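Here the complex is missing one protein chain, while the rest keep their positions.
Going by the order they are written in, the chains are A, B and C; count residues from 1 in each one.
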Amino acid sequence: MDAILLQILNGLDKGGAYALIALGLTLIFGTLGVVNFAHGALFMLGAFCAVSLNKMMTASVKVKDESVTFFEAFKEVPYLELWLGETGTTLISWSVPLSILLAIPVMLFIGLAMERGLIRHFYRRPHADQILVTFGLAIVLQEIVKASFGANPHPQAVPEMFSGTANVGALFGLGDNIVYPIWRLVYFFFSMSIIGMVFAFLQFTTFGMVVRAGMADRETVQLLGINITKRFSIVFGLAAVVSGLAGLMYTPILPPDYHIGMDFLVLSFVVVVVGGMGSLPGAVLAGFLLGILQSFASMNEVKSVLPGIDQIIIYLIAMVVLLVRPRGLLGRKGVMED
Amino acid sequence: MTKKTSDVSRRSFVKGSAAATAAGIAAPSIFVPHATAAGAFRNDPGSSKTVTLGFNVPQSGPYADEGADELRAFRLAVKHLNGEGDGGMMQTMQPMNLKGNGILGKKVEYVTGDTQTKSDAARASAKRMIEKDGVIMFSGGSSSGVAIAVQSLAQEMGTVFMAGLTHSNDTTGKDRRRYGFRHFFNAHMSGAALAPVLEAEYGRDRQVYHLTADYTWGWSQEQSITEATAGSGWQTVNAVKTPVGAGDFSQYITPILNSGADVLVLNHYGKDMVNSLTQAIQFGLRDKQVNGKDFQIVVPLFSRLMAQGAGENIKGILGSTAWNWKLQDEGSKAFVKAFGQEYGFPPSQAAHTCYVQTLLYADACERAGTFNPEQVIRALEDHTFDGMGNGETLYRGEDHQCFKDVLVVRGNQNPSSQFDLLEVQDVVPRAKVEYSADLYPGELGPYKV
Amino acid sequence: MNTVATKKKDNLMVLIFAAVVLSMPVWLQPFGAAYPDLMQKFVIFGLFAVGFNILFGQTGYLSFGHAAFIGVGSYATVWVFKLYTMNIVPAILFGVLVSGVFALVIGFICLRRTGIYFSILTLALAQMSYNLAYSVLTPITNGETGLQLSLDDPRAWDAAQVQGEGIPATNFFGMEMSAWDGLFGFYVCAAVLILGFYISVRITRSSFGSMLRGIKTNQQRMTYTGLNTRPYALSAFVISGMYAGLAGSLMAAVDPLAGAERMQWTASGEVVLMTILGGVGTLIGPVLGAAVIKYFENIFSAINTSVLADFYSFLPDGLIDIFVGVSALFVGKGWHLTLGLMFMLVVIFLPGGIMEGIDRIKNRFAKKPQQD
Partner (left out) sequence: MSLLEISGVNKTFGGLKALDDVNLSVREGTVHAIIGPNGAGKSTLLNAIIGKLIPDNGTVTFNGEDIVGHKPHEINQAGISRVFQTPEIFGELSIMENMMIPLLAHRDGAFKMNPWKRSDDEADLIDKAHHFLDDVNLWGKKDTIAGSLSRGDKRRLELAMCLSQDPKLLLLDEPTAGMARADTNNTIDLLKQIASRGITMAIIEHDMHVVFSLAERISVLAQGHVIVEGTPEEIKVDPKVREAYLGGAEV
């Protein structure tokens, strides 16, 4: 029982990440009708916002390393520690949450630049062309990051107060066996609140209303004389921020490297298809569902019956859903069917 | 189909057809026929003033940083062979036949290639080196799958391959090849070296949970550790296979919490190890007490680049490694000094093994007095040397595996610099990690191809 | 643009194509690509792309899982080498057959959907095959290491042959693939490519080819014209799967090894890139695209700083470092960056790929005399 509860927690946590990525992807697809293969790269860029801020905060003086005697070696002492002592160290440990402040403008800018500079010219081109040009862009972005940060993962620490584990079981009176890392809980609540904000934004603002109307029927809204295109480029920026934040907050869980976006790319498409192309609630639902099912498929009890099931569960679900209910869980019929 | 009755006739058929080509099609001059005359061999530098080596390392993909370090070591080795710089380990190598004038008086040049850590790409790159660039030997690598794939190519093409980083027992076990040589240690040695240290540190009769990367290297690592620690009364509670590149391992880690295990062995490498270790520690495994003992995590194969990726989480974790730059023997010091002066930071174990392999090959050529791979291979087989950082070392003839001291290391609690991530816990002498060549049976294949 | 293809023109095209392919060892020399392995890669991936084009370029189905058939073809071929004979002919035939059957099953499932749903279905199935081949199916595939020949393989049909030392080489009725310094293997592959190209020309010009293009252009109209599109699309899928299987078999024939990574989705992505880069739906484009990408992968990736320094040695000292530094970003370990950039430029400015570029240049030259 405890094992199952823990796996549900795992699934919720993983699902939070999947849902956030799929949410951004669906926003872009639903509004602009663009299949964005560079979406994983946005996740990766978000993660590297955290890495960059950490690097900036640990900008260091080189102090001669006396422990190395055979050659001139230096060790690095961050200025912040040099100037502020303990406070500096604490400040550095907060670099991941702090980088949210950096990531929002940066990702917004990247999103807008991407839409204005490239994606815009592909609205009328076939989906295959969109896939290909964004795929090319993803390769380029990832190679640039690799050239600047190397291929190795960059571990990110979490602030003292969020490190360690929480006794979740005790909170709900379920015994002491259900402990869970605090940061993962933070991630889950973070993803829930981002999802909530995006939905609230679309539901309760005029801007959001127009966007939703545009998602449902682009031509009609344009006939009303509303400049959809301009709003849609902002939506692209918004989607970039959402995926960027998803990546950024994930860095303490998964030390990011240049390839982290590609690792999530296929998966995020599967999530979107399972949820239904263009359906925001579908993307969220599918994200959590796939996260939980993936966790269950990895349990020893399941694997002993179906060896290797954890390797293919995601694809298996995608296949079954596509064959049985091609529009996805909550999708509209006929989206991109031809 | 045509059935050949003897090998001789088949060979002569091939020769005949080669002659036919020469007559019929104007074969471009770069396709100099090989292996036709007795004593001739592929890419014989002949009277050329230079000789070319190939360095085939991952330049893209997850192990690109490791590949970059290997490449630095190769460049350094070439420099030293050509008599530039301070000579590095050439000052300490025993026996030492290199003269600092290249190999056999020919200046050493090199070509590079990208394996992408994929067998196909690695073989394509190696073939380019052999067929186009005319290399006499090639080296490098960062995964066992690639090493094994490239090694069998070496055998087919008759070009010596000096493996870089490859840790699987298979490389010099069931997939050993006459033309492939491994200086690096393997999973069996990791187990043999770790077992006594683990018993001393963590006691007897522990309950072990394995998380194992679901492919050949992971399985052989798990098996080696299980066998080596069985003598200490360590029992396997469960051994779970995880998909390669799983990213988030949480669903594999949570079942450990209440499994009754008190030791977790992570049979992962590279990114998988970075992720699984980071996450295992997040789940508070190291703060747990199970069966009245402190919960422990063991990572049988460590590398410095992995340690960098895992950051804080590596502190205090035990594992094994082939070599570390803080070793105080003369050979290691000479190498670290030369490398550090050249690049400003100390070398990794991957760099070490690549550097040593290049020097060993060159030395074998000098001893054989020829580049003919047949003689060079014989010169390397059962060769004993010293002064290369791991004590007296034997290149065993039966399986082309080097036997040398193995290091047990621990993640440094108080690193003095960003390179000071691992501290040497124990240098396990060669005698303790040696095993019979029949333990992992395989066929080397012929000298002449 | 609308020049009508005639039998004569097509035959001429195939002849020129054959001449160009067969003379590769000569004209590729100045490019540093005239060595057997790379030329084999050119023709094998060219063949793969030709087959892929039948599905993607003609029928309009974008498969992201075609590399799976390469893998299946390779595995089947290596198993024939291991169990029966080192002769490539039965091995390749078996490889093509098995990949055809595999394609039939996969195609039957995936073709129930169209558009991006089809793409994702193929992607999912191919990734499943890859993951299973990498780990669970290791007894069949030898997992990460890849399926290799070994000395103690049975090779039942070759038993009469007295074995020499070492593993025997793959051969074409006794003629080793590595003969003529590897050139024989190249010519075998080249012959298969030319045959495969000819077949694809015939398919394109046939009424079957018209049906495929009809499906790509307007599937509705096909249905209301009394045509059952499913079997046509499935045939195209199986044919292109068999081409891929053939390519995989040839890979194993010249280099008897089969690894799971051949089946990864990025490998499927690569053939999409090849086809687009060369020109979707054109006959020759995919072959060109395959050659360009393989050239980058093998030649560009091998350019290191010392090569660059040699190249720029005519410059003054200070400039050399700058030029080498900048160029190094794009070659050697940076070759992926160059590929990505080039790819984006092609998709943005030349949606018809290299073939469109050639057409544009041709038109520019052709127009001038007319205007005079």
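Definition applied: a residue touches a chain if its C-beta (ideal position, glycine included) is under 8 Å from a C-beta of that chain, and two chains touch if they have at least 3 such contacts.
What you see is a predicted model; the values in this text were computed from it and never measured.
Among the chains on display, the ones the left-out chain touches in the entire complex are C. Which of C:191, C:227 or C:315 touches the hidden chain is settled by the complete complex: it is C:227. Across C:73, C:100, C:168 or C:214, the single residue that touches the chain missing here is C:214. Panel shows chain C; residues 1-2, 4-7, 202-203, 205-211, 213-214, 216-218, 220-229, 231-232, 235, 239 of it touch the chain omitted from the view.
FYI, only the chains that are shown with their structure count from here on.
Both chain A and chain B are touched by C. Between the interfaces B-C and A-C, more contacting C-beta pairs are found at B-C.
A centroid comparison over C-alpha atoms places A as the chain most distant from chain B.
Taking each chain's centre as the mean of its C-alpha atoms, chain A lies 34 Å from chain C. Touching two or more other chains at once are residues 308, 311 of chain A.
Each of the following residues of chain C touches two or more other chains: 131, 135-136, 336. In the complex of the two chains, the chain A residues touching chain C come out as 35, 118, 121, 125, 127-129, 131-133, 135-140, 143-144, 147, 266, 269-270, 273, 277, 307-308, 311-312, 314-316, 318-319, 322-323, 326, 336-338.
Contact residues of chain C toward chain B in the complex are 25-26, 29, 32, 34-38, 41, 85, 87, 89-90, 131, 134-136, 138, 142-146, 148-152, 157-158, 160-167, 169, 173-176, 178-184, 251, 255, 257, 259, 261-262, 297-299, 301-302, 304, 332-333, 335-336.
Residues 2-3, 6-7, 9-11, 13-14, 17, 65, 67-68, 70-76, 146, 150-157, 164-165, 177, 179-181, 183-184, 252-255, 257, 259, 263, 294-295, 298-300, 303, 308, 310-311 of chain A are the ones touching chain B in the complex.
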